[in-house]
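Structure, as structure tokens:
Left out: one protein chain. Kept in place: all the others.
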Amino acid sequence: MKRFGFWYAVLTLLLTLLCVGIFSSCSSAGETQTLYVYNWGEYISDGSEDSLDVNRAFEEYYFQKYGKKVSVNYSTYSSNEDMYAKISSGAATYDVIVPSDYMIQRMVAEDMLAPLDLSKIPNYADIDDAFKGENVYYEDDTDNVYSVPYFYGMVGVIYNASIVAEDDAQIGSWELLWDTDYTGDILQFNNSRDAFGTALYYLGYDVNEATEAEWREALELLKRQKDVVQGYVMDEIFNKMKSGSAAVAAYYAGDFLSMYEDNEDLSFFYPKEGTNFYMDAMCIPNSSKNYDLALEYINFMCQEDVGVANAIYTYYASPLTTVRNSTEYQEAMMETHEGAMEILYGVDDEIPRQAYLNLSPERLTLLNDLWEELKVESSIGVGIKVACAVILGSLVVLVVANVIKKRRWAKLYD
Amino acid sequence: MKKRSVFERIAAAPHLLWSAIFIVAPLLFVIYFAFTDREGSFTFENILSLSSYSHTFVMSLGFSLIATTVCFLIGYPLAYCMARMSEKTRNVLLVLLMLPMWISLLIRTYSLMALLDNGGIVSTFLTRLGFQKLTFIGTDAAVILGMIYDFLPYMVLPIYTTMTKLDRRYLEAAADLGCNNRQTLFRVIFPLSMPGVISGITMVFVPSISTFYISQKLGGGSFDLIGDTIERQFKNAVTYHTGAAISLVMMILILISLAIMNKFSDSEEDIIV
Partner (left out) sequence: MKFLSKFYIGLIFLILYAPILVVIIFSFNASGSLSNFAGFSLYWYRELFRDGEALAALKNSLFLAVTSSCLATLIGTLAAFAISRSKNKYYKRTAESVSNIPMMNPDIVTGVSMMLLFVGVGAIIGLGDTLGMWTMLIAHTTFNLPYAILQILPRFRQMDKSLTEAALDLGCTPAQTFFRVELPYIMPGVISGLMMGFTLSLDDFVISHFVSSPDFKTLPLYIYNQTAHEVKFSMYALCTLMMVAILILLIAVNVAGSAGESRQRKKDRKLSGGSKVR
């Protein structure tokens, strides 16, 4: 009987654990408000390596200002399309999201974003005029403002100078991403818009108005590239470029600086054929349940100290004038890379730049189909095919041999 | 006694209810989505559009076939060697074999990538020895190696278990009847360990044909297996209907493979009897 007592003790213990678990999860949800923030990966100062933990700082700031507890639930995505899929499927609701320009345009058109009450965001005044009012090329509704700029930048080519020959890099062209000398060392974007973007810029086509034939030409180019690329990646690029496991990649200028901090062999250029200009901005989805709290959060993100912390952490170009003029920020940038401010803010006017705009539904379907076509395409080594054939062949031989053997035995028993 | 049967019925209810709602109903949802379009009307379009994925299906099948075969070729001798060790060593080896099975697949795949990455330890070592720089991540071989590495313990464990449970008297009888070691292995041990082999093959084949993490990390996104395609339909693009159709076809494909294999194993057992 003693033994049963022990098992019951174990069971009761587990059951109490269960109850405590449910209870604690319920009670914690009741008291504090939760703000759901959905942002790009590595796009906020998160407290690692002695930086400011912005989300925790907001929780403290809010508690001190209003005496109410709030907890920030922060999660990340790695492409606009992922984020869009999540929001539109209704699988989850968020309060603050940070889409890029063309995605904002699409979401405004599809009535997925809530107009912002700018009187609740006093820090909006600090945003550079170049990104306000008329200059907001991605919002078609002139009566309302749906987004507050977060970071902006341009796409360029990052390469490892210890692997890539100086002559090849000097050309300053997208060509480097197709260079067969660096087979297996090249990384391409793992999202349809940016990957096709590199091909379209290379070909010199308009990324927004390209005809179907031009899109198909881009697809052919990307298919050709499939043999030389090591992989299709997004933020994994950091580790790969830093460790030198890949040598050439197209990525955002700010990320180059962040990689350069760990690997000084890296170098960067804006391709001469033209490249992508983008703006990522904070928005509130229509489905948000914490509109006012979200506004408070957006305003907090535009504070000078928070902006500086984020800009130093992410290395992207900040649209906040207060940040750009901060000496703390400028010193931190110069310390990382002498030309940092030049790369981020003083871009050579000779390089054509074009932002992505929302594509028509037909173009979007085409882009999706082409992307699927590219993904499905893969060249398998001869060795693999031979191995497959050998295995299949020997399987057939085994089965046949077994059947024959069985028959023979059967005959013997007869 | 009547009360007893009432109690039995009540005991059966939660399981039946749960299975109906959370096992059967989801599968019906998959079938429903596979045969409808966005407006909810019946269509064969999703299934028919899968012809563009035929390459993916063939490639996944080929990769997992190779992975399963190599796992078997490595795993069977390993299980055999392990089973012949003394009991104490065997217990230690068993813990060592089970430890990787308990470590998250993500961690194991990632650590393999850390080891084999182009600037990683192995490649640095090889280049220092004077070998030419070799790219490994992002190749088809890397994906297959990942599958083998991740699922090898699942092959060894069931084979090892059937081998240790094997009746020693069979082996003694075989020896008495004049079999040498090799003959005993092929004529007695192998057929008797067939159930273990079958479950080992299942446990390697099914996860490797449906994986997406391995091909994402080690294949660098260039080798789209069925798992990747399904994952993309549900997580990136909101094309649930195509995704459901692919899942359905994959499920049927696996069921057919398992059925064929079971048939094969039946005939195998007949021989020994």
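A few comments on the model shown:
Letters are used for the chains, namely A and B, taken in the order the chains are written, and counting of residues starts over at 1 for each.
Basically, a contact is a pair of C-beta atoms (placed from the backbone, for glycine too) under 8 Å apart; a residue touches a chain by one contact, two chains touch by 3 or more.
As the structure is a prediction and not an experimental result, all values here were calculated from the model.
Among B:50, B:66 or B:244, the one in contact with the hidden chain is B:244.
Within the whole complex, the absent chain has one touching residue among A:33, A:267 or A:287, and that is A:287. Of the listed positions B:93, B:141 or B:175, the one in contact with the omitted chain in the full complex is B:93. Interface residues of chain B with the unshown chain, by the touch rule above, are 1, 3-4, 6-9, 11-12, 14-16, 18-19, 22-27, 29-30, 32-33, 74, 77-78, 80-82, 84-85, 91, 93, 95-96, 98-100, 102-108, 110-112, 114-115, 117, 119-121, 124, 149, 152-153, 206-207, 209-210, 212-213, 217, 227, 230-231, 234-235, 240, 243-244, 247, 250-251, 254-255, 258. Mapped onto chain A, the footprint of the missing chain covers residues 3-4, 7, 10, 14-15, 17-18, 21-22, 25, 34, 36, 38, 41-42, 47-49, 56, 73-76, 78, 89-93, 234-236, 238-239, 242-244, 262, 287.
Convention: only the chains that are shown with their structure count from here on.
Here chain B touches chain A in the complex through residues 52-53, 55-56, 59, 62-63, 65-66, 69, 117-120, 123, 135, 137-141, 144, 219-224, 228-229, 232, 235-239, 264, 267-268, 270-271, going by the rule given at the top.
Across the complex, chain B is touched by residues 79, 81-82, 85, 88-89, 183-185, 190, 226, 229-233, 240, 243-246, 368, 372-373, 375-378, 380-381, 383-385, 387-388, 391-392, 399, 402-403, 405-406, 409 of chain A.
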